[in-house]
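Left out: one protein chain. Kept in place: all the others.
Let's turn to subunit A:
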Amino acid sequence: MSAPLPPIGMLAELTHRCPLQCPYCSNPVELLKANRELDTETWLYLFRQAADLGVLQVHLSGGEPTLRRDLEQLIAGLAGRGVYTNLITAGVGIAEGRIEAFAEAGLDHLQLSFQGARAETTDRIGHNRGAHEKKLETARRTVAAGLPLTINAPIHRHNIEQVPEFIKLALSLGAERLEIANIQYGGWALLNRDALMPDREAVMRQAEIVEAASAKLAGVLNIDFVTPDYFAIYPKPCMGGWARDAFMVAPDGTVLPCHAAHTIPSLTFERFGEKSLGEIWEDSPAFNAFRGTDWMQEPCRSCERCEIDWGGCRCQAMAIAGDAAATDPACIKSPHHARMAAFVAEAQAAAAAHDASADFHYRRITAGHEAAKVKA
């Protein structure tokens, strides 16, 4: 295989600590405590290597990245190298003056999550009373600081009917982008799938609403629609292709092709410090495992879409087909495709029967292991 092209984007999960406990969090089920986090100097060193390597955009995420007291310094380090910085925050408990300080340090853009368009939904899903009000305040302060704002709405059964309200909320807050992001069922969301999966009618209504609103609001609000895999015909090009132009770094410096890659047991991942970012990007067996198309089996191998969707999500193939090199079961050509609809039906049945599996396992640093055991 020829040397890979340089990466464009990097997701930096600065911490796993978070004031919210959303049951679909994209962090691993086994979360890291604060004492495992990289220190300021190491992050700054990593960011310099990322810039040298060709990274143009860094998404500062978590957990809740603003819990890092050195966030201003980290932003300034990236801005100093001309790297575009995007802060992905829950917007709860950000101290007075800090958003202005982020802007001053060179932050380019802020993405703020809303778990619901209504206060009671936001507070319940995040398991944090008063969170919604605090988020509204964060949005106001972001716009007042002159920063461009994206509202991120993770969508599932409990808020899918609020999509029109999310659109109104984004407009009322002065956001220019809105992400209607149907949640991805990996990690915590997989544990909570029966409690979160919407039904087909709601998904179809949602798609129509988003399509109509996108057309009507051209030039006013950009709506990014992340469609739900379980109702799809073809998979999404997950991460734009495995190790193709982006990667992520966990709070302890582990470098992964995507945030769920650790769910693939055959792979081992390297940590920054033991190796440079460049060495990991080019030579890591985990990065090379599913790069390009050589690893593909049928039906991907001979499929005319293989360089459109790159086989879809490796982690979803692992979770549902039991083989990380299989076709993503979201694809209609996958022999496991029918299982997606069966899981949807199972979730609806559990919800209708008020089955305990339709209750949330909230994301907690200590709870993941227990919840995983219960589910198994």
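We adopt the following convention: a residue touches a chain if its C-beta (ideal position, glycine included) is under 8 Å from a C-beta of that chain, and two chains touch if they have at least 3 such contacts; residues count from 1.
Everything that follows uses one rule, which is that contacts and distances are computed from a predicted model.
A.B. asks: I notice the complex is incomplete. Of the names "Pyrroloquinoline quinone biosynthesis protein PqqD", "Formate dehydrogenase", "ABC transporter permease" or "ATP-binding cassette domain-containing protein", which is the UniProt protein name for the chain that's not shown?
C.D. replies: Going by UniProt, the chain not displayed is called "Pyrroloquinoline quinone biosynthesis protein PqqD".
A.B. asks: Which residue among A:R140, A:R205 or A:R364 touches the omitted chain?
C.D. replies: Candidates A:R140, A:R205 or A:R364; residue touching the omitted chain: A:R140.
A.B. asks: Which of A:P4, A:P19, A:G80 or A:P148 touches the chain that is not shown?
C.D. replies: A:P148
A.B. asks: Tell me which of A:E13, A:E64 or A:D108 is the one touching the absent chain.
C.D. replies: Reading the full complex, the residue touching the unseen chain is A:D108.
A.B. asks: Name every residue on subunit A in touch with the hidden partner chain.
C.D. replies: 6, 8-9, 52-54, 56-57, 82, 84, 86, 108-109, 111, 140, 146-148, 150, 171-174, 176-177, 218-220, 222, 224
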